[in-house]
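Every protein chain except one is present and positioned as in the full complex.
The chains carry the letters A and B, assigned in the order they are written, with residues numbered from 1 in each.
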Amino acid sequence: MIAEVYIELKKGVADPEGENTLKALKLLGFSTVRNVETVKMFRIHMDEEDEERARNILEDMCERLLANPVIQSYRIVMK
Amino acid sequence: MSVYLKKDLPFEVYEIDILNSDDAQLSRISEDMGLALNTDEMKRIRDYFRAKGRNPTDVELQSLAQAWSEHCCYKSSKYFLKKYLFGINAPQNILVIEEDAGVVEFDENHAYVVALESHNHPSAIEPYGGSATGIGGILRDVVCMGAQPIALVDPLFFGPLDIPFESLPKGVKHPLYLMNGVVAGIRDYGNRVGIPTVAGMIFFDEGYTGNCLVNVGCVGIAKKENIIRSRAGNAGDLFVLTGGRTGRDGIHGVTFASTELDETSEESSRGAVQLGNPIIKEPLIHACLEANEKKLLTGMKDLGGGGLSCVVGEMALSAGYGAEVYLDRVPLKEENLKPWEIWVSESQERMMLTVRPENLEEVLYIFDKWDVPANVIGRVTEDRILKVYYRDHLVYEMDIEFVTKGPEYCRPFKVEKREGEIHGRVPEPVDYLSVMRSIISHPNIASKEFAIRQYDHEVRGNTIIKPLQGIPGNESHGDSAVIKPLADSWKGLAITADVNPYYTKIDPYWGTTAAFDEMCRNLVSVNSIPHSFADCLNFGNPEKPLRLGDFQESVRALGWMARTLGIPCVSGNVSFYNETPYSYVPPTPTLMGIGIVEDVRKAVTMDIKKRGSVLILIGETKEEFGGSVYSKIRGIEMGRVPRSDPVRLKNSMEGLLSLFREFSILSCHDPSEGGIFACLAEMCIGGGIGCDVEVPDEMRKDVFLFSESTTRWIVEVREEDSRDILEFLNKRNVPTRIIGRTGGRELRFNTGTENLSISVKELDELWRSGIVSLMGG
Partner (left out) sequence: MELNEIRVAVLRIEGTNCEDETVHAFKNLGVEAEAVHLKQFYSDTIREEEKRNIRDYTAIVFPGGFSAGDYIRAGAIFSARIKSVLRKSLEEFIENGYPVLGICNGFQVLVELGALPAFDKTISDRPEMALGINNSGRFECRPTFLRVESRNTAFTGSIDRDIVMFPSAHAEGRVIFPDGREEEWLERLKENGQIVFRYVDPGGRYSGYPWNPNGSIYNIAGICNPDGNVLGLMPHPERSFHPYTHCSWTRGRKETGDGELFFRSILEYMMKL
């Protein structure tokens, strides 16, 4: 089973990487860009056929390593 | 019928039918296989195999292409380097020129190690990965001598940042994109491995638009007893390949670096750009140094250009042995690599060791402890033949001497005199202040803080004089950085990187003397004795006689300066083919100078220290505007390029160094780009203090302010010492004059008729915004 785990900054947390990318894009003349957010995605390949069980394991991964709950939220998409 | 005949083996190896090929076919084979060998070289290979009575395999042919590339065997440059530059005997030399890095005496028990290299072609295609792997490679060059890296240096050259996108030739990336990518690559790699980046330069010129230059240097320190050679130890020793796995990245890197770039380069050469992994490198350094300190290794060499094919051949040849290699024992990143690909891949973070069989277990334990893969892939043999096996089948058998001793050429060259003879015909500017403002914000003079602060220049905690000097928050560019390499000694190393391509573009000979002069001045400015240097010679296509003429002139000048001053060239690198169909780079002989600081506690910085001190100009000012920033601002070509005379330079350096010993010198800086004006402006900015300067009557104002004559310094001294200092230097035939005093909030020049003054605050703002304003904030 393959899952995609998206790690995003929570609302209200400053995103300097996104802001700087926005600035650079504007500089290159992309005038219609309004906002840029950085999102990190891990594609995880698992030996697990049961989707429910896999989701539980993935949530545990997020809680324990992939996300810092103070600034980040996560979203799991099963493929 | 095809010339490529698949051999009857359970894997993919071809026999190339060159025995029955005519010249045209040979040249087509070279092109089809991406060998970058010319017809004469192909014929030489044909002759060799004719004598053997068989055709070569693709593994053999690819291997020869690597070994005979310009990058690996210096076939176009060696003649000139030997004639002019090599063989300067100096008592401090320990191992110079012959290895990947130069080894020079530091003190009784220690040596420092110097390496400087280009990573131009990969960086022009993929700036981030290209520059990062450049750092990786130069670190390995130092580590493979048994030394701990202690400092990195990065001279960079780009096209103008404000060049419009529309005017870029097809396939050429914008200088802003290249610069940001290169700086980020150096930052992410250098910072991650924990070696401080302490010196460098960023230079802008139209000539670099099509070919940016990325030079990287490294300095290391080692106990003399731990210095190890890049050669195989003894027959019977094992070749142990350590570090990263081998993949398809970096195939044909050196043949790619030995041809001109064109618009198709991006697509066709992506594979030639390697990807770096600093998090393997850092433990690899530890493991190699630990195994070496425990005396478990008999030889060590990094895998760079040409990958395994070059490293095995060169280690065996220089020891007078042969080798057997089993390609299937090389750990791979991906399956299905063809044998020739494994043999020539330039995957990063790999190091080759030779180890006595009885020490193998201990070596493998150390690498396992650091989680760094290490595998026996071959052994050293008595004969001088290199044999390569893949799954028990012999796929390569050649004499090492034939492979590794590549061709050497004295190609036709032509020396062109481009320096004009325009003297004193430039009208004085109407508005001096506006010229000053333009000079201090000129991108080649303006602050490089945006890059310097992205590099960790203090990791290892031994950076005594940092690249930015002065009041915190107001720091200005220093002349050299100073590192204290040993915990229990006050002795230090000063490091600088210099070249001014504006000069070398007009006159490669005199321009190169000026670069050497500047290197020495920068080392002396911080109170260090110039001790050795490395060069990275970046030029265009050597098959064009004018480019090779420029190269010849530059090398000749280096030899003259180095020999007269007794400062040895200890290592270096030649990068040719920095050329596109539209343009070629200005002759760029980048120099990295190393000075010995007897006591780091006596190092001197360039920022003005206090009010009421006296400013003394050391050296002569002549009308030398050729290639000056002043000439660029005025938009006028002005003749004579600043030039050096090594005898005069030697005398002045000695005078200044003894001055440092006898008197307390508050600050010292050398006029270079932008002349005395820019020099004083930088001193004022760093110290947050102004000064009052008298412009001599007998000289045109613009000559005094903006000429870039060499062998000059400005020192700040105590009022009460100033007379004695003048006398001290005059006695030693060093020209001096008091030019002014420090104080106030303005940099002020008094001439007979007017006062030209700009506030230090304004200078500071102009200097700091010069480049940043072109980067979009």
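Criterion: a contact is a pair of C-beta atoms (placed from the backbone, for glycine too) under 8 Å apart; a residue touches a chain by one contact, two chains touch by 3 or more.
On a predicted model such as this, the values are computed, not experimentally measured, just so you know.
Considering the entire complex, the omitted chain makes contact with A, B.
Listed residues B:Asn462, B:Ser613, B:Ser631 or B:Ser722: the one in touch with the omitted chain is B:Asn462. From the options B:Ser30, B:Ser131 or B:Asn191, the residue with contact to the chain not on display is B:Asn191. Residue in contact with the omitted chain (choice from B:Pro91, B:Pro472 or B:Gly752): B:Pro472. The residue from B:Asp368, B:Glu382 or B:Glu662 that touches the chain not shown here is B:Asp368. Hidden from this view is one chain, which touches chain B at 187, 191-194, 278-280, 282-283, 365, 368-371, 452-466, 469-473, 475, 484, 487, 600-601, 603-605, 607, 609, 667, 687.
By the touch definition given at the top, chain A reaches the unshown chain through residues 10-17, 19-20, 63-66, 68-72.
Just so it is clear, only the chains that are shown with their structure count from here on.
Touching chain A in their complex are the following residues of chain B: 776-777.
Against chain B, in their complex, chain A makes its touches with residues 23-24, 26-27.
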